[in-house]
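Excluded from the complex is one protein chain; the other protein chains are retained at their positions.
Order as written gives the chain letters A and B; numbering starts at 1 within each chain.
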Amino acid sequence: MEKNIMITRRQILALGLSGAATLALAACGGGSDGGASAGGDENVDVTVTVWGPQEDQSDDNGKWLQTQCDAFAAAHPEWTITFKYGVCSEGDAKTNIGTDPSAGADVYMFANDQIPDLLKTGGLAELGGSTLDAIKANNSETTVNTVTYDGSVYGVPFTGNTWFMYYDKSVFSDDDVKSLDAMLEKGKVAFPLDNSWYIASFYVANGCTLFGETGDDAAAGFDFSGDKAAAVTNYLVDLVANSNFANGDVGTNADAKAFFSGTWDYEKAKDAYGDNLGIAPAPSITIDGELKQMKSFAGSKAVGVNPATALYAEHPEVAVALAAYLGGTDAQQAHYDLRNIIPTDTNITVDDALAQAQMDTMDYASIVQPLQADMGNYWTPAESMGKELVAGTVTHENAADKTEAMNTSMNTSAVQ
Amino acid sequence: MDNQMAKNTLSPRRRIVNLLVHALLAVLALIWVLPIVWIVLTSFRAEPGAYTKTFLPQGYTLNNYVKLLTDRNVLNFPKMFRNTLIISIFSCTISTFFVLSVAYSLSRMRFAFRRPYMNLAMILGLFPGFMTMVAQYFILKAMGFTEGSSIRIGLIVVYSACTGLGFQISKGFFDTIPRSIDEAAVMDGATQWQVFTRITLPLSKPIVIYTVMTSFIAPWVDFVFAKVLCRANSDQFTVAIGLWNMLQKEYIYQWYTCFAAGAVLISIPIALLFLYMQRFYVEGMSGAVKG
Partner (left out) sequence: MNEDRITVSNALRRGDLFTRVSAVLMGAGMLGHRQIVKGALVLLVEVAFWAYMATTGFHSLGMMPSLGTEAQGKVWNEAKQIFEYSTGDNSQQILLAGVITCFAIAGLVVLWVLQLRHSYALQRLIEEGESVPTIKDDVKSLFDGNLHVTLMTLPCLGILVFNVVPLVYMISMAFTTYSKEGEHLILFDWDGLNQFARVLNMNGNIGRQFWHVLAWTVIWAIFATFLNYILGMALAMVINRKDTKAKGFWRFCFVLSVAVPQFVTLMIMNIMLQPSGAVNVLLQNLGLITEPIPFWTNAMLARVTIIVINLWVGIPYTMLQVTGILQNIPAELYEAAKMDGAGPVRIFFKITLPYMLFVTMPYLIASFVGNINNFNVIYLLSGGGPTRVGDTAGQTDLLVTWLYKLTIDQQYYNLGAVIGIMTFVILTVITLVTYRNSSSYKNEEAFM
């Protein structure tokens, strides 16, 4: 595997960043009269708590987090930093920070869909200025959008977060994997229908929308109603009845020849299909004789800064600079080398099948998972729909009614 | 045995009933033992993952145990085991003292607060346990028990602080010890403290052991409170959090068989303890609720 790195712009940026930080330091030593930064002209001696997933901190995977933090400290001789590490996977940030932000990490990693929740508990700081410029310069617009909420940017993205298809090449041809219906004729396909992060792909394929076409129109709400949605529900009723379909993945259905998941299940897919492993974006489905591309939710994982901590009150520049560094090009490259974490940084080129599939998915087989406060109303009704489909309580007779019920409850608060 | 058979010659009807009873017991025993056997087999299973195509493993290996006990990278089980052991030793000591103290006071002493206390304990027991969880976290935080290794102290406090509410069984047992024994001792000049430590406790071995046992087990099986208190401090995790994590999405495929191994490992000491204490347990219970 060859990985090319474009160095020029990145280095300049890195220099610029540390330069800005030094400047900031000087500035606060001189001009600011705030008591909070009284220690500015002194040697800054701080303890920074960093939370990340266990895999980033284990010897097996080269201790990515520790290595990068040490590198950051080395790049900033003006700060004496002691690091404290905690284990918190990107998906748990909301829970672990939300309980008590003031006792949470100074810098942590999170999945972008948690931005509204993290903001509600005051545990995530907005980024701006030079940090924001660097994020915009290094990432595609789609990626930046995944960490933008109400027009402000709240994290340094470091990898995409979406799902696609793993399949057995000996069963499905390159053409087969473009259509789910073609695949079902050849072999068993497992799909986590009872997981609301996945099931939306069917509805979106046939024109259902979440918060308007672009996903940022809060007033538009969810549109999972009418014939277009009912047609999908009917399609899913048939799908569940198909003997070549199974709910779940290859872990729950060992005989499945294709399943849908993300980069985190790469090892599992490899164990299952070995050299025949193929990876592709989700296929199309045939509704009313037309092929419609399934669209998975695309998000990102990002590094965030917690404004509620003591460190942020005194030396926010350290926390922000560290977040920028952990989501920066060098760190992303190391992340990719060590753990196959596919970078979002456009300066890094990667060329393996996994990265390709994720990028293709981001390109044409996904929608940005909306970051709306009301997005919370989506999950439970959609999950219930999936579970009812699997249980067989949704039939062709009641498909339209059940779909309307789902739409109604998505558009009303769960506790009315 | 033959001798016995000859002595109570069974009527044919009783013999059939006997046969049926034993058959029934065998079936039931199978139902109860089978899942346990399955867990043990799974802990030796060579194929990874939670779901397999066959009921019985295709291959057997010791690797799950080796990985569980030596892999300190992802889920450091040995460390969790040590944490839990420390916590449970301390909390068990405190809880046992609390439970027995309260039970003895309520059983033997008469004071104004006695009846209100028993009613209050009953009322407090009716609230769902984790309604108190969030507030307990903040109280512990104010005391400084939520950071670093002081989390252990926090957990010990959480597991033992409210045990004074669970006095009923011990009190029931103390009630069955005749008061005349105490009275005789008091006549001989013993203080209440001496009656408690020198007379009542030695006479209550079963219930002491029962109390020790139940309070020792508590930290091993709680995952709700432990998760709230430990949050991201992975070096403070207890066994229950570790086992819980092994079944989460990120880990289940690689760790499911290790989970089974972990389950077996923590069950063995508890099982041995239980089998050894079974007699006391039965005695304790029957003493406690004697009419």
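Criterion: a contact is a pair of C-beta atoms (placed from the backbone, for glycine too) under 8 Å apart; a residue touches a chain by one contact, two chains touch by 3 or more.
Model, not experiment: these values are computed from the prediction.
Only one residue from B:69, B:86, B:162 or B:201 touches the chain missing from this view: B:162. Across B:44, B:81 or B:220, the single residue that touches the chain missing here is B:220.
For the chain missing from the display, the contacting residue among B:68, B:87 or B:102 is B:102, taking the whole complex into account. In the full complex, subunit B contacts the hidden chain through residues 10, 14, 18, 21-22, 24-25, 28-29, 31-33, 35-36, 38-39, 50-55, 98, 101-102, 104-105, 109, 111, 114, 117-118, 122-136, 138-139, 157-158, 160-165, 168, 171-172, 175, 191-193, 196, 217, 220-221, 223-224, 240, 243-244, 247, 256, 260, 263, 266-267, 270-271, 274-275, 278, 281-283, 285-291. By the touch criterion stated above, the residues of subunit A touching the omitted chain are 20, 23-24, 27-28, 31-32, 36, 95, 98, 117, 120-122, 125-131, 194, 246-248, 252-254, 307-308, 312-313, 316-317, 320, 376, 380-381, 383-385, 387-388, 390-392, 402, 405-406, 408-409, 412-416.
Keep this in mind: only the chains that are shown with their structure count from here on.
Distance between subunit A and subunit B, defined via averaged C-alpha coordinates, is recorded as 41 Å.
Interface residues of subunit B, counted against subunit A in their complex, comprise 48-53, 73-75, 134, 137-138, 141, 146-147, 228, 231-234, 250, 252-254. Partner subunit B is touched in their complex by these residues of subunit A: 51, 53-55, 58-61, 86-89, 96, 99-100, 103-105, 251-255, 264-265, 267-268, 271.
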